[in-house]
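Excluded from the complex is one protein chain; the other protein chains are retained at their positions.
We call the chains A, B, C, D, E, F and G, going by the order they appear; numbering starts again at 1 in every chain.
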Amino acid sequence: MDQASLRTLLEAVASGQLSATEALRRLRDLPFEDLGHTKVDHHRALRTGFPEVVFSPGKTSEQICEILASLHAQAPVVIATRADRELYEAVCRQVPEAEYRDPARIIWVGQPVPAPGQVAVVSAGTSDLPVAEEAAVTAEATGITVHRVYDVGVAGLHRLLNYLEVLRDSAAIVVVAGMEGALASVVGGLVDTPVIGVPTSIGYGASFHGLAALLGMLNSCATGVAVVNIDNGFGAGYFAALLAARQTRS
Amino acid sequence: MDQASLRTLLEAVASGQLSATEALRRLRDLPFEDLGHTKVDHHRALRTGFPEVVFSPGKTSEQICEILASLHAQAPVVIATRADRELYEAVCRQVPEAEYRDPARIIWVGQPVPAPGQVAVVSAGTSDLPVAEEAAVTAEATGITVHRVYDVGVAGLHRLLNYLEVLRDSAAIVVVAGMEGALASVVGGLVDTPVIGVPTSIGYGASFHGLAALLGMLNSCATGVAVVNIDNGFGAGYFAALLAARQTRS
Amino acid sequence: MDQASLRTLLEAVASGQLSATEALRRLRDLPFEDLGHTKVDHHRALRTGFPEVVFSPGKTSEQICEILASLHAQAPVVIATRADRELYEAVCRQVPEAEYRDPARIIWVGQPVPAPGQVAVVSAGTSDLPVAEEAAVTAEATGITVHRVYDVGVAGLHRLLNYLEVLRDSAAIVVVAGMEGALASVVGGLVDTPVIGVPTSIGYGASFHGLAALLGMLNSCATGVAVVNIDNGFGAGYFAALLAARQTRS
Amino acid sequence: MDQASLRTLLEAVASGQLSATEALRRLRDLPFEDLGHTKVDHHRALRTGFPEVVFSPGKTSEQICEILASLHAQAPVVIATRADRELYEAVCRQVPEAEYRDPARIIWVGQPVPAPGQVAVVSAGTSDLPVAEEAAVTAEATGITVHRVYDVGVAGLHRLLNYLEVLRDSAAIVVVAGMEGALASVVGGLVDTPVIGVPTSIGYGASFHGLAALLGMLNSCATGVAVVNIDNGFGAGYFAALLAARQTRS
Amino acid sequence: MDQASLRTLLEAVASGQLSATEALRRLRDLPFEDLGHTKVDHHRALRTGFPEVVFSPGKTSEQICEILASLHAQAPVVIATRADRELYEAVCRQVPEAEYRDPARIIWVGQPVPAPGQVAVVSAGTSDLPVAEEAAVTAEATGITVHRVYDVGVAGLHRLLNYLEVLRDSAAIVVVAGMEGALASVVGGLVDTPVIGVPTSIGYGASFHGLAALLGMLNSCATGVAVVNIDNGFGAGYFAALLAARQTRS
Amino acid sequence: MDQASLRTLLEAVASGQLSATEALRRLRDLPFEDLGHTKVDHHRALRTGFPEVVFSPGKTSEQICEILASLHAQAPVVIATRADRELYEAVCRQVPEAEYRDPARIIWVGQPVPAPGQVAVVSAGTSDLPVAEEAAVTAEATGITVHRVYDVGVAGLHRLLNYLEVLRDSAAIVVVAGMEGALASVVGGLVDTPVIGVPTSIGYGASFHGLAALLGMLNSCATGVAVVNIDNGFGAGYFAALLAARQTRS
Amino acid sequence: MDQASLRTLLEAVASGQLSATEALRRLRDLPFEDLGHTKVDHHRALRTGFPEVVFSPGKTSEQICEILASLHAQAPVVIATRADRELYEAVCRQVPEAEYRDPARIIWVGQPVPAPGQVAVVSAGTSDLPVAEEAAVTAEATGITVHRVYDVGVAGLHRLLNYLEVLRDSAAIVVVAGMEGALASVVGGLVDTPVIGVPTSIGYGASFHGLAALLGMLNSCATGVAVVNIDNGFGAGYFAALLAARQTRS
Partner (left out) sequence: MDQASLRTLLEAVASGQLSATEALRRLRDLPFEDLGHTKVDHHRALRTGFPEVVFSPGKTSEQICEILASLHAQAPVVIATRADRELYEAVCRQVPEAEYRDPARIIWVGQPVPAPGQVAVVSAGTSDLPVAEEAAVTAEATGITVHRVYDVGVAGLHRLLNYLEVLRDSAAIVVVAGMEGALASVVGGLVDTPVIGVPTSIGYGASFHGLAALLGMLNSCATGVAVVNIDNGFGAGYFAALLAARQTRS
């Protein structure tokens, strides 16, 4: 609630159009809509086609069905992340239109409103696929176009070079890599496009569950690289879609 | 070097316009310009007004003067980061037009080409200032407008709320915080603008030289937050300016 | 055993009321009751209504039944923490009046003596519930009133604000948070009430099993925040109840 | 600003007593006073005698003098923590009544309003003194009584036992320990009083700058123990004073 | 092989009693008996009654049976540590006289030669029992007397005090503790007897699989405390028995 | 593609032997063969007898069968590492000539071309065997001779000494050790042969999943020791075989 | 104070030989003498010739002089550890008989009572000398004989072997090593004597200030090895002297 709206509200009270009680009720709810909570997201969802998102772990299938139904009334697409197939099957009984995006581990309900803009998701190895797909499917849920450039680790750098045009034309590039945290630096050095690195917990030994990839990405010498949490495909896909939406919006 | 240029080159050889020897020389140099190295940066600098940047540690003042001079021929602004005042004074004797941006610890040569777009730099406490200023001055060197929103930690949250409009109108927000890593989450929850978190090494005890702030930012529940290395004000300022340039470019 | 009691004892020996042998026996046992061991807890339990507590892991169901029975003779409530349902069912066969508090993972025997005072338990997400409930049920076992304010992470901050009165009127607030360790700082900044933070091991990637939340809470800039071990709902609930008991006692 | 005040404000607008513009100005400032920022602290300071506190690192002596002067107009005592003697001497030139509390590293201005209640500060070794004194002086600045029980490590446990009465009669006990993190557990096991542990960075080798003491205190088996950041004497002293104030207030 | 034996050997060659070839064979094998390998252990076992020990993990039951049989020919007792019951049952089919020491997880074959000397094993909680028993059974296998002083954590310190005489009369005290790493310091402060601390991986949260207890024990301020690896009950039991054997030997 | 080949290619275009289009196609593929990707490996495999290697985790048995078949057409031996027996059995149905090398966890197809040169693989304990065998089988797949020197920990040093000749005659020594990270230093001190250390995740407690062994090997005072990732038997075997191939090649 | 003494005391009260007041005074002091505090050390010092020890850091030279004087009245030798030369010179002005043991960084006052028994101190490199000497001088202060076996790292193992007899005849061996944590294992494998490992913070890179050596020693496969804190030469020397005293005492 910006100051203009506040002034309008207060003038409505001053003019008698609005009772103090009703204004009080609105003030209790509204000011906090400026603080970034759910309702604001609602409005944004309706306006921009951005999906509502449910983080599944720790919720029962009943809770998830209820939330999906409630949110789907307001957003074209609703997704539930970190969902295993068992959860999907339980959800499916009550929300038959739900789809399961494997290996992204995402339950998907609805049809996105196509939006301009594109992002690329680059991944190093076969085992990084679930995280890469979580990023890709999340971005797709906003209606934008997603280019997948998979399996382009150090040993396949030439294939990456074949995609230079796609990388340059994207609003953002999500780079998903576990053992080869170096990939984010390399992509960041190749093109002028913002890179969002996602270290993955794939690897063994001194990869320490993604710590090596995380540190590697954070210490990247290439400019134009920022990083999200280990395995946080969702966060990276969302961040990339946000950049795409803002570029095409302006 | 894209495929179109390659074809042109080869056709020039085929038609006899270019000797094999000369084509060989060009191929040895050019293909790697696709790989993100200095020369490409040159072109980008000339085209976009983005500054050339020198990382000072480990270089002598002679080396830095030489690099600054060489680069300044091609870019409107050249900056040297992580420079202490002593280094500046040594540089100043040979490059009298050099300025010292304190407390950003940046040596600055030249005049940026004004560019559309704006970013915000938000910081928590007085002691985060050097890193915040490194981000702000870096972004300013690209010619865009930078809004500084400083000293808005948990205890000054209301002042942050006074800047909501500025935050919303920015292409990106850099959030610099040491002890209060939470600030990136809070800003990320307030507005729809991409947030780049910079954990700082300020703090004591279990802050572990920025590790606590880094982990806090990475685990942020707010979407739209990505992170750069501890104390990497330059990287965050550059990333933010990149977003501003791309939004206004499209 | 304070010095007054010691003098009394010695005078009883001097006057012949007490044999040296009997005094010796008392001295062997008693002085250490000052050192904070079980018997003192017994007395405290009888006097204050505080529950006896059994930490279940590593104990057989037989041992737990025996301890529960023995303790219940002296305390109105006895609880066994970190108990899974299987253990509960084994206990139930011998102690039929035992109840299972799910998802707190607490076996509960008895009826607390109602006590004045109240505390609040605040939690961020659905997945922090078991730890939050461990804190809440532990505090309830002392007979005080517990207000649960759940699911108020960054995205639901406005709901937290609806509970300001409850938070202010509590003797202490337990804040349970995993991915959002920032919540303890935020609550600590909102009210003047002592906050006990409980980092949880919920989260993934760089949450490092609660380490990120722990460090975040320890580095909180808000004053009036102290922290217990990761996932230690019991310790926080006990500490909060202790504050409530002392406030109302004085 | 609670709902009652809000209603009063709105009714003043509705009745014409207050213009919408003025109400707007108040609403912009006031609602956030509920969020725990400085102004609220002002009021609390005036009401409760709690001191205003400045964290010195990263501030110039000019800034500190200005803040001290401004705050001292509203609070009986103002303190600046983590101040070295050099800073004190600079401050002293402009604020002659400033005192230096050594080894607490605190600059102190003013005279506290005596308040009921007492806390104890217990420390293990000579080298933990600066942190212990930071806690003690902070608590004293609120006007309450502070009992110092120093140099009572494992090798001096008997002296600790001589202070059992003091420990029991305190509203809270701050336990400051570096190499001997165990001391918090031991004190927590001796008495029924809430214990706030402050691990210190004193020690060498595998103390890892306070990490060993921190982990030891967090894993304490004694109930009634909570922990603040390594070396955070201020936070512990404040927390303890808060408990004392609340006990005597009720 | 000491110098005396070497001289004897060389003199046998010089006198022709031994061929150079045979001496060569002996020298290839023998000199390394000075380096602490198995054969020397054989001799020591025969001489001192110390057991032969097999570390089970990674070995098949066939291998273990073979080793047990081979070793038992030379040592009165042979034990296999870290053995689960399943392994024991497989071993039992081929070595029927094998016994299973639960919860020490030790397979035991033979009858120790009673030896003078005694050690104490002290443990904090029920869950530390397997490690404590591993220490105790290992020491018993050398024929000495082992006093178990279990369940004497902070909350049961008075019971520990009842055993002061036993602790003083022991050649060494093994202290096994997970959450209460402080116990080693406390015991080390009580008596003049060498203490060998065994941190255990019991605990949760910030115990970090025994790291907290390990660091706590290493930073113990009590003199006369040394530490072995987390959960290394065997190593501590062996070290303690070694001290007992050496004290009584001299 | 070296400069000579490039010149040949360009001269073929200049002379009209090759169309610009065809040259373009070749340049798109070939230049990157200099960057170390698969195709170059093909050529190397054909030329040197080095095996093609598939890292199994994260790949389906169908994918692995396809890759094995495709690669086996070009290389005498193809191996798939980190394969469990279940995967082997699935592969076996489609590639009946596949063998399973247990405990190396390697699926092996083909017959290596015998090559001169030898390496040694030294391991400390029974439980290090899978990693040691991964190194040994990898090296064998290149056709060279591998000497296994197993079970030579500190307690069996004399057996190691019996193999001094083998160690000296090897082109490289792989030392595999978990709890005994010291073994790499010891071997490095014994002979003049390059040592490649492989820390393993075997061990417990403060071995921290191989970290202790890794750090121990990195801090080795013996010269001539380098280290690969924890449990990376493949990398060490490959590195050793590379040294053998280069020595015999020159 | 054992039970026999307690009975004697109580009987003295019962018989009127001792007033209740006097008994009270004794009981207040004495029982805690069983808890391991200073006074007990006094008695032990007088009886066994063990030195009184002052840990210098954090104490002023005045405090140290006072303590040295007070303690020297009761113990033949008093030492102050971790003392730099500057502190020594300050102390020397008031305690002229004080000596400085360099490089052990120990201030030494008095003359030890010669005692039977010997220990060995083994160190790896020149830079471990200060810690090794701290151990040696500490042990010497108890009057026993100390054999120094220095500079016997991996590269000087043969010199170590020349001292096998000395190592075997010692009651304990202190092994001090930084980069070569392996040395403790190697010595532990050579002889049957208890080994106390002291990891030092010497080294660089991945030695992580002694962590590598600490972990290496804890994971030693040799039995008969226990470890003290990084750089804790004093603790190791004391532990070793304790073993020597107990062996010769029995």
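Going forward, a contact is a pair of C-beta atoms (placed from the backbone, for glycine too) under 8 Å apart; a residue touches a chain by one contact, two chains touch by 3 or more.
On a predicted model such as this, the values are computed, not experimentally measured, just so you know.
Undergrad: Using the touch definition from the header, name the shown chains in contact with the chain that isn't displayed.
TA: Its contacts among the visible chains are A, B, E, F, G.
Undergrad: So which of G:19, G:127, G:145 or G:248 would be touching the chain we can't see?
TA: G:127
Undergrad: Please output the residues of chain B touching the missing chain, sorted low to high.
TA: 28-29, 32-33, 35-38, 41, 55, 57-59, 63, 199, 201, 210-211, 214, 229-232
Undergrad: Could you list which residues of chain E touch the chain missing from the display?
TA: Residues touching the hidden chain, for chain E, are 3, 6-7, 10-11, 13-14, 16, 19-21, 23-24, 27-28, 31.
Undergrad: Which residue numbers on chain F touch the omitted chain?
TA: Touch with the absent chain occurs at residues 2, 34-37, 44, 53, 161, 164-165, 171, 188-192, 194, 196, 214, 218-219, 222-230, 234-236, 238-239, 242-243, 246-248, 250.
Criterion: only the chains that are shown with their structure count from here on.
Undergrad: Counting only Cα atoms for the centres, state how far chain A is from chain C in Å.
TA: 39
Undergrad: Quick one: report the Å distance separating chain C from chain D, using the average Cα coordinate of each chain.
TA: Measuring from centre to centre gives 24 Å for this pair.
Undergrad: Residues of chain A touching 2+ other chains?
TA: In chain A, the residues touching two or more other chains are 28, 35-37, 161, 214, 229-230.
Undergrad: Which pairs of chains touch one another in this structure?
TA: Contacting pairs: A-B, A-C, A-D, A-F, B-C, B-D, B-F, C-D, C-E, C-G, D-E, D-G, E-F, E-G, F-G.
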